[in-house]
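What follows is a structure written as C-alpha cells; I'll ask about it next.
The complex is shown incomplete by one protein chain, all other protein chains being positioned as in the whole.
Note that the chains are named A and B in the order they appear, and that numbering of residues resets to 1 at the start of each chain.
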Amino acid sequence: MRRLLVLVLVAGCVSPSFNDRDYELKAGNTAKAVASSLSTAILGADAARRHKAGEPYLSVLIGNAEKDALAVQSTFDGVQPPNAAADRLKGTVDDLLASATTGLSQMRIACRRGHLDRLPALADGLRSTLDELRFLAEHFQ
Amino acid sequence: MRGADLLGLPVVGPGGEDLGRVLDVRLVQDGPILGAFAALRIEGLVVGRRALAARLGYDRYDAQGPWLVAAGVARLTRGTRYLPWADLQLTDGEVRSQVADLGPVPKIA
Partner (left out) sequence: MKVVLKVFLGILTAIGGFVDIGDLVANAVVGARFGLSLAWVVVIGVVGICLFADMSGRVAAVTGRGTFDLVRERLGPRAGLANLVASTFVTFLTLAAEVGGVALALELATSVSYLLFVPLVAFLVWFVIWRMPFEKMEQAFGLAGLALLAFAVALWQLGPDWSELLRQATHPSVPDGEGHPTYLFYAVSLFGAAMTPYEVFFFSSGAVEEGWSRKDLRTERLNVYLGFPLGGLLSLAIAACATLVLLPQGIGVDHLDQVALPVVLSLGKVGLAFLIVGFVAATFGAALETALSTGYSLSQYLGWQWGKRTAPREAARFHAVVLISVVLGAMLILTTLDPVKVTEYSLVFSAVALPLTYLPILVVANDPDYMGESVNGRVVNALASVYLVLLTVVAFAAIPLMIATKAGQ
C-alpha cells in the first residue's frame, strides 16, 4: 500500500524533458514485461491448484518466467536515471522488480522440489505486486 | 561450335553498332532424319539486352498468361529483336548482322 502511494506521487509528476519521458517509458515497458512473466507464473499456479499440470511443465513455465524477469531487471538496472524525480521512480520500480523476482524464484524452487501444493499460496502473495506493476505499465505507456 | 555457345555472344550491326547479345536460339526440326528424329536446324537468334526478362519465355506464344507478368515482360523486352540465320555472319567471338533494322521476335503459335 505504501508503494502504491509512492507510485501515485511519482505518477503525478510532470516530466520536463525528453530524458525524463524516455526514462518513464522504459520504466513502463519494464513493468509491463515483468507483469507478463508474473501473470504467466500465476496462471501456472492456478493450473497446479486445479491439478491440471505436472512438475516438468510447471518447472519450465515458471523457470522461463523467472529468467525473463531477471533479464528485464538487469536491463533496467543498466539505465541511468536522469534526475532526482527519476530516482524516486527507479526506487519504486526496483522494489517491485525485487519482490517479483524473489517470488518467482520461490515458486521455481518449490516447483522443482515437487511441492506443487505450495504454488497457489506463493502466487497469491505476488498478486499485489502484479497489480502495482500493471498500474505502472498502464500509466507510463 | 555448339548452339549453346552462341548464347551471350555480342551482336553488332553492319556498321559495327551494338545491338545487344544473343538471348535465345530458335530451332526448327526439319533437317535430315537422324535415327528416330529429324535433325534440328538453327532458324534464327533472339537479340536484346534484358536477358533475365527474356528468359521468362514470353516471346513464343500469344496470350500467355498471366496478363500482369506478360505485360511486365513485354515492357522490359520491348527492345528485343529477331535475327534470322540467313542474315548473319559469325566472326571471331561476335555475331554480325547484315541488316541494321531487325524485325520483332516472331511468335511460334
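Criterion: a contact is a pair of C-beta atoms (placed from the backbone, for glycine too) under 8 Å apart; a residue touches a chain by one contact, two chains touch by 3 or more.
The shown structure was predicted, so the numbers you read here are calculated from the model rather than taken from an experiment.
Within the set B:Gly35, B:Gly65 or B:Gly93, the residue that contacts the chain not displayed is B:Gly65. Only one of A:Ala53, A:Met107 or A:Leu136 touches the absent chain when the whole complex is considered: A:Ala53.
Listed by residue number, the positions of chain A touching the unshown chain are 32-33, 35-36, 39-40, 43-44, 46-47, 50-57, 59-61, 63-64, 68, 112, 134, 137, 141. In the full complex, chain B makes contact with the omitted chain through residues 51-52, 55-57, 60-61, 64-69, 109.
The rule is short, and it goes like this: only the chains that are shown with their structure count from here on.
If you average the Cα atoms of chain A and of chain B, the two centres end up 70 Å apart.
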